[in-house]
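Every protein chain except one is present and positioned as in the full complex.
Entry: chain A
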Amino acid sequence: MKLERVAITEKAAALVKQLQEKHGELIFHQSGGCCDGSSPMIFEKEDMYLDDSDVLLGQIAGVNYYMNKDQFDYWKHTHLTVDITEGRGSSFSLEIPMGFRFIIQSRLFSDEENAVLNNSSVGE
């Protein structure tokens, strides 16, 4: 049994597609901290330096979704769905000029799901 940690809504996937057409290959990175933190950011693939401290949660709409390992420890019991909302963040995330922000909707994994996830490595 294979479970996904992260999903995306149709509206958000359509926005990702527009961004892909404009910018090419992309990544999501989950931010933390103040202001526009605690939101997913989308960047050109080569823009952000990633290494072992970034956990790959999965792929949505053809885009890898990463989160810092320390942060993941507090998030791993929740399933994430990337959605969009009207608004204007102030980060470097690429959707901002289009008048939208990516936003996370979360739900708890069930005990059964957690059991499966705990037996598989992240990003499989």
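Keep in mind that, in the parts below, a residue touches a chain if its C-beta (ideal position, glycine included) is under 8 Å from a C-beta of that chain, and two chains touch if they have at least 3 such contacts; residues count from 1.
Simple rule for what comes next: contacts and distances are computed from a predicted model.
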{"item": "Complex member absent from the view - protein name from UniProt, among \"ABC transporter permease\", \"ATP synthase subunit a\", \"Phenylalanine--tRNA ligase alpha subunit\" or \"Aldehyde dehydrogenase\"", "value": "\"Aldehyde dehydrogenase\""}
{"item": "Omitted-chain contact residue, chosen from A:Gln18, A:Ser38 or A:Ser120", "value": "A:Ser38"}
{"item": "Touch criterion as defined above, residue of A:Ile8, A:Leu94 or A:Leu117 at the omitted chain", "value": "A:Leu94"}
{"item": "Contact footprint on chain A, counting only the chain that is left out", "value": "29-39, 41, 43, 47-49, 68, 70-71, 74-75, 78, 85-94, 96-97, 101, 103-108"}
